[in-house]
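One protein chain omitted, others in place.
So, subunit A:
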């Protein structure tokens, strides 16, 4: 069968497209259930004050240090770890910026009997995710907050609750996370708003992560210091989520 010129170009593109990867962690026990290989992409559409991987924020350019992997190259690495992992998690940066690539990659990874997760900040255009969502097993979903988001993420944006709602209905969410930072966001309202949506979904974990300055840049530390919730405040938030009916709440200090 002959391919049309358009089809041929497209198939060549697929073979040649690459993913800018900042780091690969062969075994991770914090990026979803079980043992997983985590792939951190370079480039994010947000710039959160407390970002734990600030080096992955800049989109690929001359200053960034990433390795570009073709699908074949990435697959050969995943295969090496394959026997001991349950699947892969693509994190970042923001994985959904590379939905075309990931759709192709996940198709191949599935053939190895592994699951595919995406860790996302939730700010993506659903239309562009049409092909990727069905082939993704689970999402780990950040909810930054419900108000003043520009202050935290330093980008103009719309909120991501619609995307969360959409994925929840598809049973595609494994965990939702909120980094707890005082004053930048209205923590109590955020936890309430998320909890109202999660209470119907018994399996979904809600992780409340206390912002911390370990590993942050000096500049970030200045922005975060003084806004770290106390243990008491964290316990209060956890109890709040539980009282609304969320079954799996975890505070992470």
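As a convention for this text, contacts are C-beta pairs under 8 Å (C-beta built on N, C-alpha and C of every residue); 3 or more make two chains touch, one makes a residue touch a chain; residues count from 1.
By definition in this document, contacts and distances are computed from a predicted model.
Here one chain is missing from view; checked against "Xanthine dehydrogenase family protein subunit M", "ABC transporter substrate-binding protein", "sn-glycerol-3-phosphate transport system permease protein UgpA" or "Glycine radical enzyme, YjjI family", UniProt names that protein "Glycine radical enzyme, YjjI family".
Note that of A:85, A:105, A:129 or A:176, the residue touching the chain absent from this view is A:85. Annotation for subunit A: contacts to the undisplayed chain at residues 26-27, 29-30, 33-36, 80-81, 83-86.
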